[in-house]
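A protein chain is absent from this complex, but the other protein chains hold their places.
We call the chains A, B and C, going by the order they appear; numbering starts again at 1 in every chain.
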Amino acid sequence: MAEQQTPGTSSRVTYDYVTRTIARTLGGPSRGYFVLLGAAVALLLVGIITLLYLLRYGLGLAGYSHPVYWAVFITCFVFWVGIAHSGTLISAILFLFRSGWRTAVYRTAEAMTVFAVMTAGLFPLIHIGRQWYFYWLIPYPNERGLWPNFKSPLIWDEFAIGTYFTVSTVFLIMGLIPDVAAVRDLATGWRKKLYTITSLGWTGTNEQWRHYSKGYLYLAALATPLVLSVHSVVSWDFAMAIVPGWHATIFAPYFVAGAIYSGCAMVITLLTPIRKLFGLEELITVHHYENLAKLCLLTGSIVGYAYVCEYFIAWFSGNPHERAAFWYRAFGPYWWATWTMIICNAFLPLLLWVKKIRTNITALFVISIFVNIGMWFERYVIIVVSLAGEPYEPWANAVYNPTWADWGIMAGSFGWFFMWFLLFVKNFPAVSISEVKEVLAPPKRGQVRSR
Amino acid sequence: MSDSIDRRRFLKVLGVTGAGAATVSACGIGPEPTEKLIPYLVQPEDQIPGKATYYATTCRECAAGCGVVARVREGRAVKLEGNPESPINRGRLCSRGQAALQGLYNPDRVPHPMVRNANGTFEAIDWDGAIQRLRAKVAEARGKGIVFVSGAEVSSFGDLVDEWLKLVGGRRLSYEAFGFDALRAGNRLAFGTATLPTYDLANAKYILSFGADFLDTWLSPVEFQNGFTQAHAFEGGRSASMAKFVYVAPRLSLTGMSADEWIAARPGTEGTLALAMAQVIVSRHLARQPADASRLVGLLSGYAPSAVAEAIGIDQDTIVRLAREFASSGGGLAVAGGMATQYENGAAIVAAVNILNYVAGSVGSLVKFGADSAVGSAGTFADLVALKADMDAGRVALLLVHGANPAHSFPGAFQQALGKVGYKVSFSSYMDETTAACDLILPDHHPLEQWGDSRPRAGVTAFQQPVVQPVFETRQTGDVILQLAGRTGTFKDYVQGKWRTLQPRGRTPAAGGDQFVFDAMTKGGVYGESPTRAVRLAADLSAVAPRLSTEQKGSGEDQTIVVFPHPVLHDGRGANKPWLQELPDPVSKIAWHSWVEVHPDTAAKWGLATGDFLLLRSKFGAQKFPAWLTRSVRPDVLAVPTGQGHVAYGRYAQDRSANAFELLSRDANGYGGRTFVVAATATKTGEHRKIVTTEGSPRERGRGTVEVLGVARAKSLRPGQAPFHHEETPEYASKAVEWWAERQHEKTELGNYRGEHPRWGLAIDLSKCTGCSACVTACYAENNIATVGEDLMQRGREMSWLRLERYWLTDEHGEPQGAVNSPMLCQQCGNAPCEPVCPVFAAYHTPDGLNAQVYNRCVGTRYCSNNCPYKVRYFNWYNYAERGGKYEAFPEPLSMLLNPDVTVREKGVMEKCTFCVQRIRGAQNQARLEDRGVRDGEIVTACQQTCPSEAIVFGDLNDPRSRVSQLAGDPRGYHVLAGLNTKPAITYLARVVAQETPSHG
Amino acid sequence: MSRAIRLPLPKSMRELFDAPPTPGVLGVFSHLDAILDAIKKLRAAGHTDFTVYSPIPRHEIEDALGQPVSPVRMFTLIGGIAGCSIGAWLSLWMSGDWPLVVGGKPILSIPPYVVIMFEMTILFGALTTILGILLNSLFAARRLGTIQYDPRFTNDKFGIFVPAGSDKAAGVETLLRGAGADEVRRG
Partner (left out) sequence: MVLILALPLAAVYGQQAQSTSSPAASRYKAPVISDTGDLKGPRQPIFFRHDIHAGQDQIPCMYCHYSAAVSSEPGLPSLQTCMGCHQLVGGSTPSHQAEIKKVRDAWRERKAPEWVRIHALPGFVRFPHMRHIKVLGTGGCANCHGDVQTMPQVYQVSTLRMGWCVRCHVERKVTRDCSVCHY
């Protein structure tokens, strides 16, 4: 691994410094923290109440309108699954590529992944008509002798999301073990107990490291194709359908790129306040941000290219339905959604070509938020607009408007996500201790170190 | 017969629990609640639980007198179907007929007699008390004016009322909101007879309608539609089909949609056009003239096309062309009615059209006099105005109203007049406007609960018998009258007595009587030939010309408002039936509220958008309606439907939109009729509403949803040709697709893919479909489809499994010349896109080729609907069966008409058409019991059964001899969106139109 | 692996987790090169079963110790194969158990089932990997006993523990000090 200091980290940063700085983040929570947590829980309550209404009276409370039978809920589902992607990308793929800069940010990203999947997983359950029968989608032996239909992309989804949640969770836990051990050795009181248990008796012997680092490698190797597969499967929910605007072979790569794009944006959005709050400027440096920005730029360009492709093929195919669908998309009643998405996702990130902007954290923060919005609208456009705008049948078209129920559930999902995230960063090291150390130059004899 | 009623009483007891079960079980999760089982006391022979019994009776929703067969299960009437024996409707039925059930089980019926008490509100009263009261009132009103207002009653009941009135010295006024005064007056003008003729549409070779909406509500719509399609359809079941149909009217109505050509003549000039055509025919000797045609020369001289074309608003070549076509067709039939007969000069227009028929030699052949139509018997509007005057003058001491609602169709004036009447009695079993203003209510049985009959035309008597036990404490008005008259026996005896006299001579009434009556009842009536008699031109035709002249009245900015009868709500009597309210108007596709039709050019002038409210202010009243922009109306005309704007009449009708009758003149016109055209100012109110419409794109845009052929091209097609296959995938691709599909089907090794089972299919002939939407209501009735109400329908939540898509047929200027109506329902695809995406196999392919939907397995992911290119799957957003729920679709006792063979769907499940699978299974069970196969034609879907134009055929596609598979091979046949390789089971037969280059882009 | 033979099974679960203390010498180092040096010396001196503590994984240490490749990979492989076959069985058998035709597709259509197989491969692969790591580390911990673990080892100090009876201990101590240990403890 990198023998010399990673660019951006000062020589003050020693093993000890790393351990203590990160351990400090677990210290007594500030008022600001509780305000944030309170806000998150409040949002969650809004969602829960809305859900109770939906269960009692039916999905009619949401804005659905024939033939728009999927709308905000599925939009949010895809949005959150997308968010979930950068985490595993940064922790697994970049790990395989041995890129040093990931170490400082991957823990946050990974936590984000887990909680985003947790959030996404709720939406399919909420959006089905008879939520109390969701378990019929699971292949369990039952009295009727019925099984789910494995030809349905929804079942693929179920398996993909389930696997993704499990794997990313264990991946997160694995990464945590040595760090929890490190914190354990500094902690006192109930936290000591907590970390003693959660560190599973980690002592950092050569044997432990030997199995651990190999295992971690294999996990990464498994997670990498998983990341790519999961959003491909999600995209197939649409690509397997014959709806014009859905039925496209480009969907898998297009969605994966989009997912990573939105994921990285979300990482920036989350990292910035944490960095400030916990004073991690020394560990999470502009260098890291710049790399994230570059990743955004890459994936963003892929997404932009995909947009162009879609419209080009719609024209090139000469298929009247396809053409109509995309004309409707751009100039129909939903033009505003479409153009929001195109501006936020395709044009805004072009600013990142400029190094000044790329290295300006505030600018990045703002851009990242716009990208998040843009990506949400991308899903909205793909799902709602494709269904609304004359899918084959000239007679069947409708204009759909979300209602309070849609927004309520969506707000709840954000509350749910941030609640978990905030709880995590206060109780577990939000930056990997051991891996940050790895990329530091190891202490050698004859080197003078300031203590 | 008497004990048959007793039977049904006990059946009803069981029926109620049954109905409970149907709904409860469907909306409850988990196990059934324990029910009580109530056995019969006496075992009815003609009822087997779980099996339907059929009773023949007569539909009284309008005066046409169609025969119906009521399907009764456990004492509940669950479906009405046309009676094949009836010469009127030949086993077919319209939406309004289907919806009669919702009148029977209407939750807003008057449950028992009521009397107005001291503080002006109604209170219940027992029958004896009520009749006592009435008897007293009659006694004191003797000589001070007793008037009985009834609907068009040409029936034994009418006779009885007349007999009784003679006794007590009163008079009867039978009133229809849309009278036929102009027809009678016009016929008198032309032929000196005031009777109504019968029109033989079926044998016409060229049909020219001057505003006559014979497919909407005019005279006998079902009969006319059946005849019309025989004449007009490409293969109407007779050699020379495809009679051209030209529609002359200021607005394109449901009838107009079937037209090959639309002549939007200036309102009131229809007669001029008719005479101009007659002039051409006579002057150019285009047809063999009747002897006395020469007498017309004088009259016609003033009507040379060149002279009148300007006034009519079309160029004279068109007039000449029409005249030539009409005369040379050798069977031209011109019909004047509807709008054309509701102008000031309506009578003259009728006369003019008569003359046109006369010179073309159609009178006597296609237009037969002699069989006076029942509705004709209605009194004129003048009579009603006179009555109103009498009432105002206090010359009416006792007013009895039965089967009419003048307070709604003659609002304001009549309402006030009612106040001045001594005592007002209503026999209506609904709290309509008139009833609400009465002092005493003696609710009559619903026609399906009562004995009675109707004489739609001379020679035909349609019988009415009770099919169910009365739902409420109502009593047959006939019986009440008999009691008042102090006569013994029930009305049933009275009616059957009359029926006995109908039997042919030579048989002694006493002996054969009962048997004769019984036989007739099983057939639904006595159907004899109508007498015909020849007519000659009236001695003096001088009156025609002057009355024809139309002087424009009203100031410049005044608009011409045309008030037309709503195709299903008619004069408003249908407004209390949710099925009819939720049924989109066939032309505008607007439901639950009324509207004003505005031409886009006019709208552009006023900066008006669809949904903006227009305030129409005539001399007589003002009302505001949301605008609907359409090219199907003349730019200088605004059209408004009647039907809505009730201030009473139950939860479904009350306070909906506005009452168009308010705008109309309160005085009778020259010929004693009512003028439905009025000058009014139109002003934007600035208000706006989202109109409740199911309309998607009004143009089909060549998407392959509907196909249209020119008649010559269609005739040139030989069997085996397939002109629409270019719609399919290109040759190279289709080969691959075919091959792949075949491999797959072999691999499936199941069901109809191996041809062992039937493959149920449908053939729909678009050249027959008129868009009347009877099939839609039939589907609602058969399949327990929930009505969702106005605000949900506004959000596109309607559940109509079968919808009619109306795409305009336009001429080269993009002006509509008519429309193609395409019934869109589940296509039961062979390669159904909806199936593989369902995660729980709720949607799957049955061995007999149905695209089944297992409601109780569905979890409601709605993926199937997304993946359905036809968009014919509908989702239960709420629990529409929830007792007392906000969106309850079947409030007691409406739930009594739920079909026990069909599951009532729960909240959160997808539902759709499955070709009436319950009927298929029923037939299969029966066949199995009799150890035979299912015969072709044995299974009839609800939509097919009711279709008045016989456009739908159901059967087994795997059976080469079945009618449907033969039709599927028709060269006109095509599959909707065939390019998707969904292999639909429904074959559409292309619409055929007269002009050679049809455009529906 | 001669060491592998010296693996007695744990007497109890508890014992499995924290092994009985073994007599030996613990050296604490703060410099990487120093500990590498120490490792070399120890191995030269014929010590084989000593334990090295480090706050981070360093391949230098692994090289110096010359350890064999971790057996975890076998777990992953087997798990993956098992998962794949389970996925195949699920989708194929369940489709065959109640055959229903959807969209005119064959009852057993492989392409869609590949997705299921793939996901199951990943899932089981990952889970067995975790299992592998836990078990291996567990038995390793059991095999080499331990004394007074020093909390600094997870922070910034390296350490070596050499199991040695009182006879050898002195030699080891000097060896470690020679290699540059900050402190040396005897236990």
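We adopt the following convention: contacts are C-beta pairs under 8 Å (C-beta built on N, C-alpha and C of every residue); 3 or more make two chains touch, one makes a residue touch a chain.
Bear in mind the structure is a predicted one, so any value in this text is a computation, not a measurement.
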{"item": "Missing chain: touched chains present in the view", "value": "A, B"}
{"item": "Omitted-chain contact residue, chosen from B:706, B:917 or B:967", "value": "B:917"}
{"item": "Absent-chain contact - pick from B:903, B:941 or B:965", "value": "B:903"}
{"item": "Residues from chain A at the interface with the omitted partner, ascending", "value": "142-145"}
{"item": "Footprint left on chain B by the chain that the document does not show", "value": "13, 21-26, 31-32, 34-43, 45, 48-51, 751, 841, 844, 846-847, 850, 852, 854-857, 901-904, 914, 917-918, 921, 925, 928-929"}
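Convention: only the chains that are shown with their structure count from here on.
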{"item": "Chain-level touch network, classified as line, ring, star, complete or other", "value": "complete"}
{"item": "Where chain A and chain B are represented by their mean Cα positions, the distance between them in whole Å", "value": "58"}
{"item": "Chain centre separation (chain B, chain C; CA means) in Å", "value": "82"}
{"item": "For chain B, residues that touch 2 or more chains besides their own", "value": "833, 836, 838, 841"}
{"item": "Residues of chain A engaged with two or more neighbouring chains", "value": "146, 148-149, 151, 155"}
{"item": "Contact set on chain A toward chain B in their complex", "value": "57-60, 63-67, 69-70, 124, 127-134, 136-137, 146, 148-149, 151-155, 158, 237, 240-243, 320-321, 324, 387, 390-398"}
{"item": "Residue ranges of chain B in contact with chain A within the complex", "value": "29, 695-697, 699-703, 705, 792, 795-798, 803, 805, 807, 824, 833, 836-841, 857-863, 865-867, 869-871, 874-879, 886-887, 906-910, 977, 980"}
{"item": "List of chain B residues in touch with chain C within their complex", "value": "741, 744-745, 747-751, 753, 830-836, 838, 841, 843-845, 983"}
